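Worksheet: the structure to be examined is printed underneath.
Apart from one protein chain that is not included, each protein chain of the complex appears where it belongs.
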Amino acid sequence: NGRSLKFESNDGEFSAQIGGRFQADAAFYGSDIPSGDATDIRRLFLDLSGQFYQDWGYRFQYDFARPGESSSSRGIRDAYLKYNGLEQGSITVGQFKTPFGLEHLTSSLNSTFLERGLNHLFSPDRRLGVGFDTYSENWTASIGAFGGPVESETSSGQDQDEGWNLIGRITTTPIKTDKSLIHLGVAVRQNWAQDSDKSQRYRASPEVEADGNRLIDTGLINQVDEQQAYGLEFASVVGPFSVQAEYTQTQLQRSCSPDLKFDGWYVFTSYFLTGESRPYKKGVFDRIKPLHAVGNGGIGAWELAARYSTADLNDADIYGGELDNATLGLNWYTTDNVRFSANYIRVLDVNRPGSDVDGIDGDILALRAQFDF
Amino acid sequence: NGRSLKFESNDGEFSAQIGGRFQADAAFYGSDIPSGDATDIRRLFLDLSGQFYQDWGYRFQYDFARPGESSSSRGIRDAYLKYNGLEQGSITVGQFKTPFGLEHLTSSLNSTFLERGLNHLFSPDRRLGVGFDTYSENWTASIGAFGGPVESETSSGQDQDEGWNLIGRITTTPIKTDKSLIHLGVAVRQNWAQDSDKSQRYRASPEVEADGNRLIDTGLINQVDEQQAYGLEFASVVGPFSVQAEYTQTQLQRSCSPDLKFDGWYVFTSYFLTGESRPYKKGVFDRIKPLHAVGNGGIGAWELAARYSTADLNDADIYGGELDNATLGLNWYTTDNVRFSANYIRVLDVNRPGSDVDGIDGDILALRAQFDF
Partner (left out) sequence: NGRSLKFESNDGEFSAQIGGRFQADAAFYGSDIPSGDATDIRRLFLDLSGQFYQDWGYRFQYDFARPGESSSSRGIRDAYLKYNGLEQGSITVGQFKTPFGLEHLTSSLNSTFLERGLNHLFSPDRRLGVGFDTYSENWTASIGAFGGPVESETSSGQDQDEGWNLIGRITTTPIKTDKSLIHLGVAVRQNWAQDSDKSQRYRASPEVEADGNRLIDTGLINQVDEQQAYGLEFASVVGPFSVQAEYTQTQLQRSCSPDLKFDGWYVFTSYFLTGESRPYKKGVFDRIKPLHAVGNGGIGAWELAARYSTADLNDADIYGGELDNATLGLNWYTTDNVRFSANYIRVLDVNRPGSDVDGIDGDILALRAQFDF
């Protein structure tokens, strides 16, 4: 971050750096949405990262706001050891983000909206495993083998043990100058279920997590032998303007029932009224730094954004629901580490036959105060 | 604390300070009290606080001893961002102590007895919200708007979502010299319940938490539309001698049942055998510093204290119970951050018609070892 709360051992062989992240939300739901107004600590992370013996790195990151949601994650986010001693790339062992999805791999600190697009429900989040990363000036490549459940982040309340995963991602930037950029990315995932538990569940909140209510939810899908997923990514930055889109599709092969196919996508555009440009680094978006921070005589950075986002969990005998959302966002970055955001979300439609929420539409206003160090 | 485990970024723009707090209890219950002898880690806090860009402050405080008691608190105590850039006062956003009650706002480190007086069960504890604080030499004022449940600290095992709160407090010190003081305070709270959950519960342990048993408990009170509470505070210090008292009353308006009125109060006196005087700062009591610490040839500070404390949760159709306690306390402060305490608690009476504990009295001996840094 340029700034760092870092300390070292006397011999300089060990270093540690402390960081934290805090996001507090308030959400106000229109009367058609079956959720009560709520406040929520969305994230409260502490992390400790460092280097030792030149070639080794490590990182621990824990979310104090979600300690018990899943016995598989138990609030532990990153917990890995990294070996940087190879010329060709680096090897990571432990729990870390699986290489799948542009928004998924971009820090929640730098997400344009409060929550990621609805297709994010297909992202396999963090898993225990082994990974290999490499990059050059115009591309990145990552591959990993992971155990643990394959759940969307939003369904982590359940502890599902779903065997083994191979996940890989490649990105490229055919155009990349100081303030303009085209990013293309593709990711694939193959999952083999374990005999002892072949159930799977996908679900999502309406892009606000304060209440915890999910508008779409497949419930447990049984007898899922294998899954394949792929994701496509596009982003472009031209000065203060940017546009970004992702599409994700997943297929589930079931033993005694027809195969299933679910998908989701979003497209958004963002514009900085104050002239900043979204920074990018090694295949993901990076931290916004206001040109004129509050306190240095400036008014910080102001960003307007609009998104359309959808996910479809209806297929064959599964009526998880289809959700369409439109969102307007306003972000105020007072300094490079303090941000206040407002999202107005219009739930355009829920198509979920047989459910109470089928056919509803409505409004949500969500506010966030965020800072990190 | 005068001492601080602090570190800074290279550019001096960020600072962080690590602190911790540890309280281990043992409690021995007389045979009439339906609780088994127990040991308990009462509090194990770590906190991280600091400043950045001059005007901003932050604080995280987590209680590792109570991580899962309430999904609303999740062990998170303080988690806030503070803006000190205004001339008139400071603005706080996040989770922090609501401004209600002298003992509530005084750190548990500096509580004269192991647990706060019984009226503390009405304190709305920490909530997510926005607050404004200001003070001058002879007065303090705080006001805040908060979401989240309105529960007493001792009932945090339940996750109740109770709408919105406005809470304010004013204190003044008509007399304040180096070693003598008169403190007066008043606080008010208005609570609006949320449609989706209008239940409320008040309960309390007999001023010892090691066992978790509550002698008085209203159970869930349904259809509570609004609540109003107020608290009155008095304290006076004259050299080694001090006296302190608080009264709290809360009223519950119910949709289809008569309104309810509960209250509680305590009065205590304390005397330092070794000549120290209770320090006071900005509307709350502060840390005791022994005049002659153990290790510097001294015997530390020794304090004797006696308290009478009562709470009445009986009204209309609710028989939560009335509890009267008398407590003798002995505190030994070996240094300014290590303290050993013994409390002898006499449960004088429990008036709780229809309950097993109705009419009981009995004795409790509770011990604590405490330190912080």
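Annotations for the structure displayed:
By written order: A and B. Residues from 1 in each chain.
Methods note: contacts are C-beta pairs under 8 Å (C-beta built on N, C-alpha and C of every residue); 3 or more make two chains touch, one makes a residue touch a chain.
Quantities reported herein were computed from a predicted structural model and do not represent experimental measurements.
Here one chain is not drawn; of A:62, A:122, A:202 or A:333, the residue touching it is A:62. When the full complex is taken into account, the listed residue touching the unshown chain is B:337, out of B:90, B:134 or B:337. Although one chain is not displayed, chain A still touches it through residues 7-11, 13-16, 48, 50, 52-56, 58, 60, 62, 67-68, 74-76, 79, 81, 85, 93-95, 127-129, 146-148, 161, 163, 194-197. Listed for chain B, the residues touching the missing chain in the whole complex are 3-7, 18, 20, 22, 24, 26, 36-41, 44, 46, 64-68, 293, 295, 335, 337-338, 369, 371, 373.
What we mean here is this: only the chains that are shown with their structure count from here on.
When chain A is laid over chain B using CA atoms, the rotation angle comes to 120 degrees (nearest 5).
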